[in-house]
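Everything below concerns the one structure shown next.
Every protein chain except one is present and positioned as in the full complex.
We call the chains A and B, going by the order they appear; numbering starts again at 1 in every chain.
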Amino acid sequence: MSGPPLLELRDVAKHFGTHEAVRGVTEAFQAGEYVCILGASGCGKTTLLRLIAGFETPSRGDIALEGQSLIAVPPERRNVNLVFQDYALFPHLTVRANVEFGLEMRRVAAADRARRADAALALVDLPATGDRFPQQLSGGQRQRVAVARALVNEPAVLLLDEPLSALDRGLRQQMQAELRRIQRNVGITFLHVTHDQGEALSLADRVAVMHAGRFVQVGTPREIYERPRSRLVAEFVGASNVIPRPRLAPWLGPSGAGDGVTLVRPERIGIAAEPMEGRAVVGTVRRTAYFGATVECLVDAAGLALVVHVPAAAAAGLTDGAAVWLRIAAEDVVALAEDVA
Amino acid sequence: MRPAARRALFGAVLAFVYAPILVVVVYSFNDSRFALAWQGFTLRWYRSLLASAEFRTALENTLVISLSATLLATALGTLLAVGIHFLRFPGRRALQALLYLPVVMPDIVMAVGLLALYVATHLTLGRVSVILAHVSFQISFVALVVGGRLQGFPVSLVEAARDLGAGPLAVLRRIVLPVIRPGIAAGAVVAATLSVDDFLITYFTAGAGASTLPIRIYAMVKRGVTPDVNALATLLLVFTIGVSLLALRGVGRPNRTGETA
Partner (left out) sequence: MRVERRGRLVAATVGPAALFLLVFFLVPFAVVVVYALSPAAPGGGVGPGFTLEQLGRLWNVDYLRIVGRSARLAAVATLLTLAIAYPVAWAIARLERRRQLLPLLVIVVPSWINLLIKNYAWITILRREGLVNTALTGLGVTSEPLPLLFTEGAVVVGLVHSYLPFMLLPIYAALDRIEPALIEAARDLGATPGRVFRRIVWPQSLAGVAAGCTFVFVLAFGSFVTPDLLGGARGMMIGNLIQNQILQVRNWPLGAALSVALTVVVVAAIGGALLLANRAQRGRTA
């Protein structure tokens, strides 16, 4: 990675009483990155965001923005802004007054405020809603206002706490594209917390998978999906077959097998209703489920229960109880490290 | 319950509750000082009441005392409720519990205590002593009403304001107070009606100079049943019911942010 980091976390930890929410996170974030912090609820990701925003004080470690430690800086004086999960729009203020609030607190002149608020509302594709109150807007519109209200201050880092979780599925996908567009447009570093792996993979330049208060793997979406380092990451991101390596001998041969645990993604397993060339193993389809674009088959083969994803167009003959041939290539077998608790 | 039985029940209770009050109101218009029989409609009891110096003094005292006490108690009680809701500090739970004490403490005990304090500190009894006494029981009611309103106040609004650069004072002035304004208004109305209606604590702490309308009513009732009392009682009745109904409408009406209080 190039250049000095914009935001640096050094061994940041936070415990509430005996509960350790964050257990020592060290990571650097570059200017202009879109990073998703991905984890199940309770993994400490929201606490981490609140530590950066300044609503919690770390029990240990340091947080530095542009080389300056933030620990002693109260939230109102940190050059980061947060998009709240429930948006936290001020109900007694109009959309415009909401967006201008941060500028007003920094004593920006009224004319300048109005100009910048207009620009921010245009950026999130919400012109001409300024005189309305938050309650008069739809969920998606409120979400956009919350983003505009934070971005208008031109923070060094924009923090987003599950910003899309309150939206329904269709709107969520539309807003994902919007967030990506906005981030490209303004070039501000986005730190986006989510429990939705699809959201993280499709949005982020880098994904940090968080578990039990730690970053267990940080990498590009492709790295995270295709080369997960541990069983935990593999099972959290995408569907997976986690198999002890010796059990793969029928496919890889005794020499290809060895120790440890491996991952084979369901779509990487070749499947056919007729015998295939090479090292194919015969199995029986136990159950199939139709998902539109793909068909998921549960196949018993070589003493394993394997999940296999097939494009729906290629799924002819894959019916319950049918005999099938499975193929697994050595390059699709990913070695997994044992998880550290 | 059958509709007929329900109507009979409501009717009986309604009569028990309202008939005596109605009698007071009706006889305030009866053109006879002593007779129970209806002697014709008159407003002369109201005229003589309004003309009496004692009534005017009592009215003035009541207005000055309840306005000052309510303003002070609303400010103190609102700040107290806000502090208890948003801040964590040692003694917070104890303070919360303390708030209920003036609500449940018998008036007579508070009256005796305040008088004892005033006598011990040689504070002259008058409007000031009554105002301080009223504030001492009003604070709790304001804080409890405002605190109830704060129950539904999302902490994220405060955090959002701070995140956007607002210091504690700006958060209070620009976010918290405007959002809970209906609660503050409701608390102030409750405090004001308590002050206007208070008899016993005022009776102990007013001394000779600061008699209020309830004290006036008490003195007149002690002297006997006369139409003047009916007239004064009717005026006070109309005033407190009117204010309370207005307040109820104000609180129940959706405020301009579209949420109902």
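By definition in this document, a residue touches a chain if its C-beta (ideal position, glycine included) is under 8 Å from a C-beta of that chain, and two chains touch if they have at least 3 such contacts.
All of these numbers come straight from a predicted model, not from anything done at the bench.
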Sole residue of B:Leu43, B:Ile108 or B:Val155 that reaches the chain not shown, by the stated touch rule: B:Ile108
Interface residues of subunit B (partner: the chain not displayed): 1, 6, 9-10, 13-14, 16-18, 20-21, 23-24, 27, 36, 76-77, 79-80, 82-84, 87, 89, 95, 98, 101-102, 104-110, 112-117, 120, 132-133, 135-136, 139, 143, 168, 193, 197, 199-200, 204, 214, 217-218, 221, 225, 229-230, 233, 236-237, 240-241, 244
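Here is the rule we use: only the chains that are shown with their structure count from here on.
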Geometric centre distance via CA averages, subunit B-subunit A, whole Å: 56
Contacting residues of subunit A [partner subunit B, same complex]: 53-55, 74-77, 80-82, 84-86, 88-92, 101-102, 105-106, 133, 135-136, 149-150, 153
Subunit B residues within the subunit A interface of the complex: 154, 156-157, 159-167, 170, 174-175, 178-179, 256-259
